[in-house]
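Shown here: the complex without one of its protein chains, the others still in place.
Up next, chain A:
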Amino acid sequence: MYAFDIERPTTVAEAVAALKDEDAQALSGGQTLIPTLKQRLASPSKLVSLSGIAETKGVSADGGTVTVGGGTTHAAVAAGASAYPALAALAGGIGDPAVRNRGTIGGSVANNDPAACYPAAVLGSGATVVTNAREIAADDYFQGMFTTALDEGEIITAVKFPVPEKAAYIKFEQPASRFALVGVFVAKYADGVRVAVTGASEEGVFRWTEAEAALSGNFSAGALDGLSVSADGMISDLHGTGAYRAHLVAVLTKRAVAAAG
């Protein structure tokens, strides 16, 4: 790890101001950033810790929307998002207890790791990413592996999830790291079904639109019979081939539909 300075603002406004420094980097739960720094893959001169900002913490439910503060840990979502059980279950299955007690939704969504769980929930719910500057629809937010619509210095202050009629997240864990080899989030709303897939694509989280169309007419696992995704563009690595990941997408989507009930 290279040397850096650290600031601990207590309001979003202070954090935004601190991030105006060239080369400053926001630090939330640090579950990705700290290992990255340790491996010297990044060398920010200043870290701006977001963990002391009370206004970005907590889960609230109101009128069919669950709002999760950007600084809320996975453990807090698992315990507090009872109004959106599939979201709470997803948060409770991320990594291990140490990760869940440090990692935050804002950090995960800002990082947009192709194997992370939260992007599937955000995209699969058609959630809104709220920042210090604006609100961004999930469909506009995710722009490829590790790439998002966030501008330099922009901070996720909350994510607003419309609560679906039914939803479930199913992931196939890589057994050593427990990252999603493939994860599928399915959510049924009055106006249609959304299916978001993480872990599989070289482009990061994506919507499986053919499955959405099939499920919007008939929300049952059988509606997916015969549907498959192409192995082109799927991640091939030491943990699995692209073909295997593509196969898992179809299987896990059916499971998620079945689990959503």
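Please note the rule applied: a residue touches a chain if its C-beta (ideal position, glycine included) is under 8 Å from a C-beta of that chain, and two chains touch if they have at least 3 such contacts; residues count from 1.
Convention: contacts and distances are computed from a predicted model.
*Asks:* Just go with whichever of "Aldehyde oxidoreductase molybdenum-binding subunit PaoC", "Cytochrome d ubiquinol oxidase subunit II", "Protein-methionine-sulfoxide reductase catalytic subunit MsrP" or "Zinc transport system permease protein" UniProt uses as the name of the absent chain.
*Replies:* Protein name of the absent chain (UniProt record): "Aldehyde oxidoreductase molybdenum-binding subunit PaoC".
*Asks:* Where the complex has a chain not shown, which of A:Ala61, A:Ala213 or A:Val251 is the residue touching it?
*Replies:* Candidates A:Ala61, A:Ala213 or A:Val251; residue touching the omitted chain: A:Val251.
*Asks:* Can you say which of A:Gly29, A:Gly70, A:Gly93 or A:Gly240 touches the chain missing from this structure?
*Replies:* A:Gly240
*Asks:* Provide the residue numbers of chain A that touch the chain removed from this figure.
*Replies:* Contacting residues on chain A, toward the hidden partner: 172, 175-177, 238-241, 244, 247-248, 251.
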